[in-house]
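Note that one protein chain is taken out, while the other chains of the complex remain in position.
Per-chain numbering from 1; labels A, B and C assigned in written order.
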Amino acid sequence: MISRAHGISVSSRPIEMVERKGKGHPDTICDRAAEEASISLSKYYLDKYGRIFHHNLDKCVLIGGQARARFGGGEVLEPMYLMIVGRATTKVDKGGSTDVVPIGSIILSATKSWLRKEFRFLDVDSHVVVDYRVKPGSVDLVHVFDSSSGVPLANDTSLGVAFAPYTETERLVMETERLLNSPDFKARRPEVGEDVKVMGLRENGSIHLTVAAAMVSKLINDRDQYASVVKDATEEILRMADRITHDDVEVNFNAADDYKRDRYYLTVTGLSAENGDDGQVGRGNRVGGLITPMRPMSLEAAAGKNPINHVGKIYNIAAQEIVNRLTSEVSGVDEAYCYMLSKIGHPIDEPQAVQVEYYGDASEDRVRSYTTSLIEEELSRLPRIWEDILQRKYELF
Amino acid sequence: MISRAHGISVSSRPIEMVERKGKGHPDTICDRAAEEASISLSKYYLDKYGRIFHHNLDKCVLIGGQARARFGGGEVLEPMYLMIVGRATTKVDKGGSTDVVPIGSIILSATKSWLRKEFRFLDVDSHVVVDYRVKPGSVDLVHVFDSSSGVPLANDTSLGVAFAPYTETERLVMETERLLNSPDFKARRPEVGEDVKVMGLRENGSIHLTVAAAMVSKLINDRDQYASVVKDATEEILRMADRITHDDVEVNFNAADDYKRDRYYLTVTGLSAENGDDGQVGRGNRVGGLITPMRPMSLEAAAGKNPINHVGKIYNIAAQEIVNRLTSEVSGVDEAYCYMLSKIGHPIDEPQAVQVEYYGDASEDRVRSYTTSLIEEELSRLPRIWEDILQRKYELF
Amino acid sequence: MISRAHGISVSSRPIEMVERKGKGHPDTICDRAAEEASISLSKYYLDKYGRIFHHNLDKCVLIGGQARARFGGGEVLEPMYLMIVGRATTKVDKGGSTDVVPIGSIILSATKSWLRKEFRFLDVDSHVVVDYRVKPGSVDLVHVFDSSSGVPLANDTSLGVAFAPYTETERLVMETERLLNSPDFKARRPEVGEDVKVMGLRENGSIHLTVAAAMVSKLINDRDQYASVVKDATEEILRMADRITHDDVEVNFNAADDYKRDRYYLTVTGLSAENGDDGQVGRGNRVGGLITPMRPMSLEAAAGKNPINHVGKIYNIAAQEIVNRLTSEVSGVDEAYCYMLSKIGHPIDEPQAVQVEYYGDASEDRVRSYTTSLIEEELSRLPRIWEDILQRKYELF
Partner (left out) sequence: MISRAHGISVSSRPIEMVERKGKGHPDTICDRAAEEASISLSKYYLDKYGRIFHHNLDKCVLIGGQARARFGGGEVLEPMYLMIVGRATTKVDKGGSTDVVPIGSIILSATKSWLRKEFRFLDVDSHVVVDYRVKPGSVDLVHVFDSSSGVPLANDTSLGVAFAPYTETERLVMETERLLNSPDFKARRPEVGEDVKVMGLRENGSIHLTVAAAMVSKLINDRDQYASVVKDATEEILRMADRITHDDVEVNFNAADDYKRDRYYLTVTGLSAENGDDGQVGRGNRVGGLITPMRPMSLEAAAGKNPINHVGKIYNIAAQEIVNRLTSEVSGVDEAYCYMLSKIGHPIDEPQAVQVEYYGDASEDRVRSYTTSLIEEELSRLPRIWEDILQRKYELF
């Protein structure tokens, strides 16, 4: 069902609130761990059997460690503990003989490998214990998945939600984190760690960005250097903001600092998880990369779900593709929302309902006819969407 | 900021999607575990020290077990594993001597106690391993919390979101789960387990309810009895629905069943977690008890957070109170939304922003003045809101 | 091979050292946990399949908790953690269908049940987390075990060792622990906990007993009461000693106490494991119930091993039976030692070597012929020895 939305679009509303948890945030680490585990497992299945088997690794817990950071140094006292949880196809019956999937080695290798690549100051050997608990899937779901000769069957009754485009505030929040975690910025300002969280509030025509960034203690000798890093980072954010919006932008960087009381956001590893912050899958960014509580959102965690028939993952991606294309390809569509509801046990390209709403002055007839073919097209792509997921083409968190 | 909403309210939109994860769903079990741990810890603090200390237990993971259910019996083969994660004040310096809080005993006792009470067929001794990992909080947050002589200071920059009232579809989803888990129904139909999940879709003027309910295998002897339980439950839901809506209601009970292939949703304990389904905190119902992806939602998990200054918890509750009262106390306000944004380190009764939007023909002036005092009143209650939280007066998940 | 020993028997030597770790000692708790798990699993196999399947649960670790005991009260702050480790037959192929053994429920139930029975002041719900990690056995051992149509085949190359009778010092050490943990004594003196460790040293004709007994803090109000319990216990031990030996006996009860510095051996639960003492299987008493470093000893842990073909268990028992009978049935045999070596993959009643040595003036011929039939008889009993093991007829630790 496709209809023009009533009311005003988010960017026209008087207030807007948006959040992004950066790549070093405990929740994002969990999302990433779950997704990378799923990708490497999927690749193993593909390489060896030519198809991806059922799995669902969409749970993970990161238990914060204990650390003492101080200007010029510091130590991790107790490592973090990262546990990946779920189920997977671990036995492959080949008629006569049975293969066993080296699930443990796959997950541990994959996890340590991306941890090493992403976090400059995390010593994977001594700062984190990586563990996992994965079981064979429940019989029924395995059945749903395996019985599909043609199009996979939806593993659940589940909803995908998406909207496009981002407002200026949303882009600002997104780009602030991307800036601080970009290779260029890290080269200039290595002192800023990977754990960056950005909260944006637009109100009365001005945008407030609250940025919390874990600073790397051994690279900062004292309060003055700390202050100068904060100043530089703030200025870079403001410069970047100039290219995105004409609104007034105010940046509050590490708002909980209190120099008089010697309170700084210092970490040994650039990660708040080193000292007590815990994380889980699905508690951070939505598909697309933001948390947007004033927008419709899916609660499904895309990360870690199998890319074949887990509608909680692929419907969120498909809905996103639909609104992205609709808003960019049809003039007069300023903003669009898409909702897709699956039907458990039915082919994934036959959803129970698809709903698209749009803002803008394009005619309903035109939008309806365009969107109808768009949906058809995207649904027909669903059985191969795993290819792009394995290439990490979508921003899943 | 208070304004009339543009557009049409949810109940007037052509489509609506709503979900509720019942009390036995793995995610709800985690929410409950986190919240009960927080409540019992808070009570310990109160009893012994007259105030509640900092803690945050808003992470928890339930790792599904392994079970074999069959008509007339079945067994749990490997227990579930429930781990409560977070940090808490474990040392209380009394000037001279130091008390240590028996955090382990408190959490284990509390958890086993409510598990025993809620789940009729769960043998807490042998079907579940309860564990925990709790660390002392990070210094800065402890400071934020402890330094407050008067009103507690917000521990984070965080957003509360709420709306009221529920639409008919939302009420239907809510009441369906409540019905199936009510003592009366359990007396009549003990075969229906506690793990109930309800998904509602309103489209073209009719409402489809997809209900997944774990059935208790040892109470059901065969397919016929199973079918008769399903039939009875469906009829009870339809009868209940009659009292709520005039729309057509269709109930799809245990949609993945396939009698021909002998596939039923059978469990030993009435919980899907017995056989592989995992759970986490904050992945299920929002404050109020529903998942409403077409509505604005907070991603914050209220469960497990301390009730004193954790704005991710108390702002969601406060926002809910405001819209509940606004819609029930002011005629001409048909639907209302509230957003509250905290400012880290500032008193919790001084939010960074509060935004209320409403639908209805009440005059903006009247609503604005009424809401302004309403907000003031609710903010002034915040420093004592923990009292009601400890009484479990709010539906937090 | 049977021969008269050269030299003098232990009781004639100038010095003797013996130890017993009581039933509440962390190592003994682990031994017991392993053995009870094996017994309940064996019974399950027997009940359901008429025979005992392969398993080996002879590893277990008890990680001490944290507690604060004080006169008149105290608290367990962090629970102990008890993990049972090993492998077992978890799948039973019945040709066509496959049974799965509810290994988790069996182990957790059994463990909690005996913990509740044995330790008066341990709250099993909140003072200890019981967990397990059990895997399917390695293929080869399973084969060795399963292929036996008749007599089981030895699962390993392993040695059983035994001696008899106990010297006075050994009996004293044994009886001291038994006394302190007897129901009668507990009725008179409930203040003495279950964690009792006794070390005996005979030197220059007198015997020193060093007794460490965890005292139950909530039953003792102050130093005076503590001292009086120590005094009573000491006196009871001395009275008991009078019935066993004419040597001088000196008892040093809780030798690390230092009343002046307010140091007492106080515990909340009667167990030292509540506050940091860890335990493992096989680190405590040998088959027979003592640690006798001046005697030959097997390092094999009998506890937790399967009672069918695990020679590390049954050869130690058989050797003990042989020396017990030899010394009691043949006059002129004052002391005897037996060594039995298995041959992996060979029937358990065909050991690689059996060696018996004795002290005493009985003629070698007579002893040789008697012992030869004794060995034969005991070997022939081996295939049914599991019956007595399941009845807990042997002192395994």
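Here is the rule we go by: a residue touches a chain if its C-beta (ideal position, glycine included) is under 8 Å from a C-beta of that chain, and two chains touch if they have at least 3 such contacts.
If you're wondering where the values come from, they're calculated on a predicted model, not measured in any experiment.
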Among shown chains, those touching the left-out chain: A, C
Of A:12, A:105 or A:380, the one touching the omitted chain in the full complex: A:105
Selected residue (touches chain absent from view) among C:278, C:334, C:349 or C:395: C:278
Candidates C:32, C:87 or C:127 - the one touching the absent chain: C:87
Residue in contact with the excluded chain [from A:64, A:79 or A:152]: A:79
For subunit A, the residues touching the chain missing from this view: 65-66, 68, 75-79, 81, 90, 100-106, 108-109, 112, 123, 125-127, 129-131
Interface with the unshown chain - residue positions in subunit C: 1, 3, 5-8, 14-15, 17, 19, 59, 61, 63-64, 66, 81, 83, 85-87, 133, 135-138, 140, 143-144, 157, 159, 161, 199, 201, 203, 208, 210, 212, 255-256, 261, 263, 265, 272, 275-284, 291, 293-299, 301, 339, 341, 343-345, 352-353, 355
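Here is the rule we use: only the chains that are shown with their structure count from here on.
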Chain hops separating subunit C from subunit A, counting only touching neighbours: 2
Whole-Å separation of chain centres (CA-atom averages), subunit A against subunit C: 54
Centroid distance [mean C-alpha coordinates] between subunit C and subunit B, Å: 49
Shared-contact residues (touching 2 or more other chains) in subunit C: none
